[in-house]
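What you see is the complex with one protein chain gone and the rest in place.
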Amino acid sequence: MSSIGNQLKITIFGESHGPAIGVTMDGLPGGQPLDFDAVLVQMARRAPGDGRYGTYRKEADYPEIISGVKDGVTTGFPLCAMIQNTNAHSNDYKNLRRVPRPSHADYTAFVKYHGAADMAGGGHFSGRLTAPLVFAGAVCRQMLERQGIIIGAHVRSLYNIEDDPFDPVQPDTTLLNTLNKQPFAVCNDTAKQNMYDLIATCRKELDSVGGIVELAAVGLPAGLGGPLFAGLEGKLSQYLFGIPAVRGVSFGTGFAATRMHGSEHNDSFTVQDGRVVTVTNHCGGIQGGITNGMPLILQVAFKPTSSISREQQSVNLDTMQPETLVIKGRHDPCIVPRAVVCVESAVAVCLTDLLLQNGLIQ
Amino acid sequence: MSSIGNQLKITIFGESHGPAIGVTMDGLPGGQPLDFDAVLVQMARRAPGDGRYGTYRKEADYPEIISGVKDGVTTGFPLCAMIQNTNAHSNDYKNLRRVPRPSHADYTAFVKYHGAADMAGGGHFSGRLTAPLVFAGAVCRQMLERQGIIIGAHVRSLYNIEDDPFDPVQPDTTLLNTLNKQPFAVCNDTAKQNMYDLIATCRKELDSVGGIVELAAVGLPAGLGGPLFAGLEGKLSQYLFGIPAVRGVSFGTGFAATRMHGSEHNDSFTVQDGRVVTVTNHCGGIQGGITNGMPLILQVAFKPTSSISREQQSVNLDTMQPETLVIKGRHDPCIVPRAVVCVESAVAVCLTDLLLQNGLIQ
Amino acid sequence: MSSIGNQLKITIFGESHGPAIGVTMDGLPGGQPLDFDAVLVQMARRAPGDGRYGTYRKEADYPEIISGVKDGVTTGFPLCAMIQNTNAHSNDYKNLRRVPRPSHADYTAFVKYHGAADMAGGGHFSGRLTAPLVFAGAVCRQMLERQGIIIGAHVRSLYNIEDDPFDPVQPDTTLLNTLNKQPFAVCNDTAKQNMYDLIATCRKELDSVGGIVELAAVGLPAGLGGPLFAGLEGKLSQYLFGIPAVRGVSFGTGFAATRMHGSEHNDSFTVQDGRVVTVTNHCGGIQGGITNGMPLILQVAFKPTSSISREQQSVNLDTMQPETLVIKGRHDPCIVPRAVVCVESAVAVCLTDLLLQNGLIQ
Partner (left out) sequence: MSSIGNQLKITIFGESHGPAIGVTMDGLPGGQPLDFDAVLVQMARRAPGDGRYGTYRKEADYPEIISGVKDGVTTGFPLCAMIQNTNAHSNDYKNLRRVPRPSHADYTAFVKYHGAADMAGGGHFSGRLTAPLVFAGAVCRQMLERQGIIIGAHVRSLYNIEDDPFDPVQPDTTLLNTLNKQPFAVCNDTAKQNMYDLIATCRKELDSVGGIVELAAVGLPAGLGGPLFAGLEGKLSQYLFGIPAVRGVSFGTGFAATRMHGSEHNDSFTVQDGRVVTVTNHCGGIQGGITNGMPLILQVAFKPTSSISREQQSVNLDTMQPETLVIKGRHDPCIVPRAVVCVESAVAVCLTDLLLQNGLIQ
């Protein structure tokens, strides 16, 4: 299913090389103002950029709102937005149909859809389908911001290059608000330059790299989520793993917590400005599956881009014979910078659903 | 919500110190034989053991089946199973009510339930609530095994002690079938002894440690899952994060994939015995959110046990003053060994739901 | 599935002749006081009575609360309640296994569950399974009453005997509050006596009759429900058709509206005490799927009881030969009086889910 949500149900539709892609958002409350320019800022962050770190294809990515908004305000009816596909080169992908690209969805889609799936350009599995997600996130983000909730993320690491981590106890909201408008969100300028250089090298070497996105959300009320399968971690993960190329999701100190003692990892409570807070924030703002009012901190692992221009080994599904494959076209050697806004968007949509469930947005 | 599932809906109920805990399983097909002894083997793996690595409380954990099974065969009606609580010492926890234990759910539950939640012994957040999950997993596992699907897991690492990893391309099914009946599932005997020793040390030092559980499932058909939010990773995560103390979930090569190049990480296709397979299995058996027929490989990060006997800093929620806290009672310095069966169970329940959705179990 | 609900998920489990039946309620808010005696009053209304209109079996129907309530207050954790089965005579039903009773679920259950369903006494399809529904309704009703919402129903008709209908514009709340505690809720005493007599006649003639239950709910806020598939009518129907023997559900003027002109059926608006109200209430309090603040009015059609003691024609599923069947045991010649509380309960659970979704109960 390309649908998710309880009180805010979204369905993402479209194929990479079809006429358009888009999203329906069912459950938005009425009367919410929508700043369309702010939406476009987010769309631009995901779109491939100046060639320094992204692909060279120009995608307009202009969302046309079909329903659910009137005079710049949500009506309460389902919002449908569409993005025309204007610049697809289906020839580049044609020979791949029966020779699945390694680590893409070509083979599994072939099995699942009995060969009927339109996999040109990756079809419905294409990274391009994150554009409607970013649109939905941009809409939700505005509602969250009116609740005092700020979401920001950055490239925490690219291959072995590390950016400065967020302060988990008190992330700098000015920094978050700067990062969450940038196309290449990195805190440390040197790290950023090194990442640029690494990506450039990868492009030359017809290779790709992965990385980690770290996100912080501040301003969340305590009490969101619940025990067992209602835990916020599980709910967020279902949205985050909806982004292609995600291989892992962790919260707070994440996998590093497995190499800590309880005496070190436990977050002591104290009182600050009349409010219960924790001294450290190893839990990343979630205890027992429920927000504790501290910043939400999470990490998302992205594998290296599967599309590389080197020769690879595959199988021809018609002849069942091994076949050497070279993927033509221009490929993004590292999607992590563009994935930052996708991670923010997935989290924004998830949190909006949760706030609606809790009657906190009406 | 303590409920999850689409075609197989499970609801876990009960509190740590109430009369009983249990689970309802709605959607099981009729006519499935149930080996009750095999269920008990799984229940025993979760129960605290000989004091070497678990707590000392003796929990009978004997599941009584109230409905849904007749003459050892599922009827197709909802299965309800209950486990009596026989050995709870609520005094041990009484003083904790208004002084939340660090990194437990005490504080967040207090906020969410307006102070009404019965948090004695951790209430519904207690690790004891994994017993009904293990029961449900044991039921599902038997159905999966009849489909040729074998699930096994082990303590991949405990603090800094590492076990031998599974072979991701061809995990040893004999090994999996041995591990998935053991209370302390570790492949390498030396590593196992070192883990025992570390836990003993932690107990002496009134501290705790975390670790990583790695799981392999073999025999899954290709084609399970789907694009975007239907991805198997997101669905599994929602089940896995339902286990208390989980801080991260990753698939295949996991977070290590972020430090790889595409040329290294991509899984080439080849043909083996007339079947399309991958030469490596960095993707952990999932491509584009869909199983590719290779072994499912995943990792689950557990934080160190929050209950430690050392003095800790907290806040009295009545007076809003800082208060020093010592948690009495006996605590499990490392829940990772007992968590192995929980991870297997969560995966078994999730995969059963998915097979039912796909009409593969009827 | 025997599960339903969004923010309040209930699962009903158990078989007629198994050890116990029960219900889990997941999503109840914490801190809600529960008057257990008031619950028992509702349970008694459903239980077979003095032999004048019900069966002769004595069913204790005492609900034991396993979890979710502490010191008479909900904890916010899943509530599980069980009712022991104490007085089942499985012999009475034994010969029916392979000779399905006409208009029962015996045949369809045989097909669906591959013959594995435990259909003794009707199994999970038995009318007895409405006992957990009435329990759940009794819990919900108390929360609704604290919101000023009163639900009452009566036997609107039994065969051709009609009770006085409710005033749809202003139902008498004193009457509703009297009816909703009675085992045989009828407004008009003469009609009630005639119904008693008709049931007595049916019993003598080894036959059965059906009837219509009419329900009114006052105090609902305007604005609950939504367009299309979010309409309150569809949501209520899913709960109401969960009661065995229901053949139709209608709202307001119901099927009679099909023989009216718009000029007669349309409900004009006016202002009363500063509030918008309708002059008539043909719509039964729902316009465009959304409550308008007027009383909710609905009707539920019950077929005549399928269990009759006369000789009937069926088929032996083993031999596939026609076979004459006589259903032994004592049967309720008319379940409509006992169904009144079931209808009220289904509506109470549904409305509670809706209020929780709208953040109106927290």
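For reference, chains read A, B and C in written order, and residue numbers begin at 1 within each chain.
Note that a residue touches a chain if its C-beta (ideal position, glycine included) is under 8 Å from a C-beta of that chain, and two chains touch if they have at least 3 such contacts.
Note that this is a predicted model, so its numbers are computed, not measured.
Only one of the listed residues, A:12, A:138, A:240 or A:355, touches the absent chain: A:12. Of the candidate positions B:13, B:77 or B:241, contact with the hidden chain is made by B:77.
When the whole complex is considered, the residue among C:142, C:291 or C:345 that touches the unshown chain is C:291.
Within the complete assembly, C:252 is the residue of C:78, C:252 or C:295 that touches the hidden chain. Counting the whole complex, the residues of chain A in touch with the unshown chain are 1-3, 9, 11-15, 18-22, 24, 26-27, 29-32, 66-68, 70, 73-80, 82, 109, 112-118, 123-124. Summarising the interface, chain B meets the missing chain with residues 6-7, 77, 227, 357-360, 362. Within chain C, the residues in touch with the undisplayed chain are 1-4, 12, 100, 102-105, 107-109, 111-112, 124-125, 129, 157, 159-160, 202, 207-212, 222-223, 225-231, 233-235, 237-242, 244, 246-255, 257-271, 274, 276, 278-279, 282-284, 287-293, 299, 301-308, 310, 312-315, 317, 320-322, 333.
By definition in this document, only the chains that are shown with their structure count from here on.
Taking the mean of each chain's C-alpha atoms, the chain whose centre lies closest to the overall C-alpha mean is B. Taking each chain's centre as the mean of its C-alpha atoms, the one that lies farthest from the centre of chain B is C. Its C-alpha atoms fitted onto chain C, chain B is found rotated by 180°, rounded in steps of 5. For the pair chain A and chain B, the fraction of shared interface numbers is greater than half, so the two copies use mostly the same residues to meet.
Averaged C-alpha coordinates put the centre of chain A at 46 Å from the centre of chain C.
For chain A, residues touching at least two other chains, in rising order: 227.
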